[in-house]
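What you see is the complex with one protein chain gone and the rest in place.
Each chain gets a letter, A and B, in the order it is written, and its residues are counted from 1.
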Amino acid sequence: MAKIEALGVDVGSTTVKMVAVNDHGEMVWHMLEEADPRAADQVSRFLAEAARRFGSLNGVPLVATGYGRKLVQQAARQVTEISCHAMGIYAELGHGGTLVDIGGQDSKAIRISDSGKVIDFAMNDKCAAGTGRFLENTAGRLRVPLQEMGQDALSSADEVPISSTCTVFAESEVISLIAQGIPVPAILKGLHRSLVKRVAAMISSVGLTAPLMLSGGVVKNPAIRAMLAEETGSAVTLPDHPQLMGAYGAALYALRIAE
Amino acid sequence: MNIGKELNYQWQVNVLGRSALRLNRILMARKAGKGQLGKSRLLTPPLNTSIWTKELIGQHYLRGRYANSHGKVAWVTSGAPIEFLKALDFYLLYPENHGALCGAARAAEGLSIEAEKAGYSRDICSYARTDIGAMLSGKTPVGRLPKPDLLLACTNICQTVLHWYRVLAHHFQVPLILIDTPFIYTEMTDHAVAFVKAQLEEAIIVAEKVAGKPLDPRRFKEVTRLSMLASELWLELLRRNRHRPAPISVFDQFTQMAPIVEMRGEASTVDLYAAMLKEVDQRIEQGIGVVPEERLRLLWDNLPVWYRLRYLAEFLGAHGAVIVASTYTNAWAELGPQMDPEHPMESMARTYMYPILNRGTGEKLATMRQMIQDYHLDGAILHSDRSCKPYSVGQMDQRDRLMRQDDLPALLLEADHNDPRSYSEEQVANRLTAFMEMLEAA
Partner (left out) sequence: MQTAAVRIPGRIENILSWKEQGGGIAAVFPIHYPRELLRAFGYLPVEVWGPPVVESVSSAAHVQPYVCSIVRNGLSFLQSGGLELADILLVPHACDSLQGLGSLLLDFIHPRQPTLTLYLPRGRRESDLSFLAQELHALYRRLAEIHGDSPTEPELMSSIRREEAADASLAQLHRQRSRLPLSDLAFYQLIRSREYLPAERFSQLASEALDQAGPITERGIPLLLSGIVPEPMALLNLIPELGGWVAADDLASCGRRLYPAGTSQDPFLRMAERIIHAPPDPTRGSSIESRHQHLLSLAAESGARGVVFHDVKFCEPELFDLPDLRRQLAESGLPSLLLEVDLNDPLSHQLHTRLQAFLEMIV
C-alpha cells in the first residue's frame, strides 16, 4: 500500500474533491462526489475512507480550498482556490501560462509565472454570465442533458447570436428563438459562444500567456474547449484530471506543512 | 507640409472619394425616383435629401481618414463649443457620433468587448466603451479614425465625457482642453457665465498654439453665423412636425441630425438643411405623413436605441403611431436662438451652458410639457438609458407628473443607447404593445 504524506480537499459549489499525495507530491488517490449541503459531514466521510485505505491519518496534514473551505475544521490551513489551482496545474504540467477554471458558481482566469507563482487573476463579476450556471439555466429551457450540450452545439453548422449576457434576459431570448422555430443545436452553439466570449474577456484582462490551460468541471464540455481555442487563437492544454486541480494544489500546500 | 502626403490627401479625398460618393448619390437618387428607396411597407420612404446627408457624412469620415496628413485634428464632445476650432481649420472628430454610427452599424457590441477586455467596466457609458474599443483595436466601420492633436471636453452634457477624455488624453498624450459648464440647478449665474467665458479665452490660446496660427476674428464670426443658421434651420425642420400628419419622424431625425452635430459651422450643412426644409414643406403640401394613417403622436425622451431604430419605427408604425418630437433632437435646435455672431465669445458661454442636459430635471419636464402642447402629442416614451445617467435620472418623476398631473400616458422603456446586451427585445415588445393598447383605449 502506498504511503500518503498530505491531503487536500476542494469543497466546491457542485462537487467535493479530495486528493492524497505521496512524499514526491504525486497524486496517489482521489475521491469525488456531488456536494452535500452538510459539507463538514461529507469531508469526515472522505477522511474516513482515506483512513480505511491508508491507515491512520495522524500527522497527515489537510489543506482545504474552494467555496466551503472555511467549513473544514480538520484542515490545518485554508487556501483560496486561486492559489491551489495554480499550484496544482503547475505541478502537473510543469510550466506556467494562463489557466482558466470554469466552475458552476465562479469562473477565474489566473496568470502563472514560469516559477509557478500567481502573477494576476480575475473572477467573473456578480452575475452568473461567465459561469457554468449560465449554460445550465438557459439549456434547461431546451431540455438538453448537460452532458450532451457541448456535442450538440458542435454538431451544428449554424449559430444564432445570443445578444443578452444576462442570464435572465438570455433565457427569454432563448424562449423567443424556440418560438421562431430555430433548431436547438444552433441556439446551443450561440449560448456557448456567449459564455466563451465572456471568459475570453476575463482571459485578456489578466493577459494571455501561452499555453492556455483549462480546469474545472465545465471543461468536460467539448464545445467550450473548441470555442475557447477559436476565440483566443491559442491551443488549449488540459491536465489528466481537470476537476481535481484545486484539491491537488491543496494537497501540495499540505505537503509543505508536512515537510 | 509634406507635399507627397498632401497630394495623396487631395487625390483620395477630393478626386476619388468625392466622385465615388457622388456616384453613389446619383444611383440612390435614381432609386428614389423609382420609389425604391425605403425598404419598409409600413413607413413612407425616407426624404430624398437623406441621400445628401449620407454623402456629407461619407465625405466627413473620408476627410477624417486622411486628416492627419492634411492638418490638425481635434476630438470633441457632442455639445462642445467648436466654432473657434473650426475657424482655426481643425478637422473635428466626434467620438460620440462615431459611437452612434457604430451602434447603428451593429459594430458597437464587438468594440465594447474590446474595451471590456482591456478592463473597462460594462457599467460605463456604451459610447465610451465603443470608442475606447475602436481606439485600442484600430477597428471601425469607417475605415480609420485620425489621431487627435488636441482634445476638447465640455461637461455640458455629462461628467462622463471628462472621465472619458482623461483616458484619451492619457492614451494619446495630447493636450486636453476642459470647458467646465457648471450645472444649472435653478438659474444661470453670472459668475458661472464668466467662468465659462474665461475658459473659452484660455482654450483659444491653447488651440492657437496647437494650430500654429492665430484665430481670425472674421472667420470666427462667420463660423458662428453658419452654426447659428444651421441650428435655426434644424429648429424649423423639427417645428414642421406640428403639422398633422407629421412629415418627418423622430427616427429619421436621429439619422438626419448627424450634420448638425458633427458638421456645425460648415456652409454645406446650412445648404443641406435648407433643401431638407423645402422637401418637408412639399410633403406637408401633398399631405404626406410618416405613416399612411397617423393615429397616435408621441414624444421620445433620451438618446435613441441606435441598433433598433428601424424595428422600433416599424413596430410603432404598425399601430399608426409616430414619434413626432424628442428632447434629444431638439437639443441642437435650442442652440441657434442663443447664438450671436456679432458677440461670439459672450454668446458662446451662454449658449453652451444651456443644453437640456445641463439644466435641472424640472426644466426637462417643462420642456417636455411645452413639446406635448406644441406638437399635440398623445403620449410619451421615456427611454431609460442604462448608459446615460444625467439624461435618465429624473425620468421616473417626470413620467409620474405627466401621468398624474397631465393625464398623459407615458412609458418608461429600459434599454441602452449602444449596447444591445442591455436590451431585451421580448420585454420591449411586450411593454410597447401594452402601451399601444392603453393609448388606443384612451
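Please note the rule applied: a contact is a pair of C-beta atoms (placed from the backbone, for glycine too) under 8 Å apart; a residue touches a chain by one contact, two chains touch by 3 or more.
Values in this document were obtained by computation on a predicted structure and should not be read as measured data.
When the missing chain is restored to the complex, the residue among B:L16, B:A105, B:A198 or B:A267 that touches it is B:A198. Considering the full assembly, A:V118 is the residue among A:I4, A:V118, A:A153 or A:L208 that touches the omitted chain. By the touch criterion stated above, the residues of subunit B touching the omitted chain are 118-121, 123-125, 128, 155, 158-160, 162-164, 166-167, 169-171, 178, 180, 182-183, 185-186, 189, 191-192, 194-195, 198-199, 202, 360-363, 365, 384, 386, 389-390, 392-397, 400-401. In the full complex, subunit A touches the hidden chain at residues 67, 79-83, 106, 117-121, 123, 125-126.
In this text, only the chains that are shown with their structure count from here on.
On subunit A, the positions that touch subunit B within their shared complex are 163-166, 169, 172-173, 175-176, 197, 200-201, 204-205. Across the interface of their complex, subunit A is touched by residues 109, 113, 116-119, 420-427 of subunit B.
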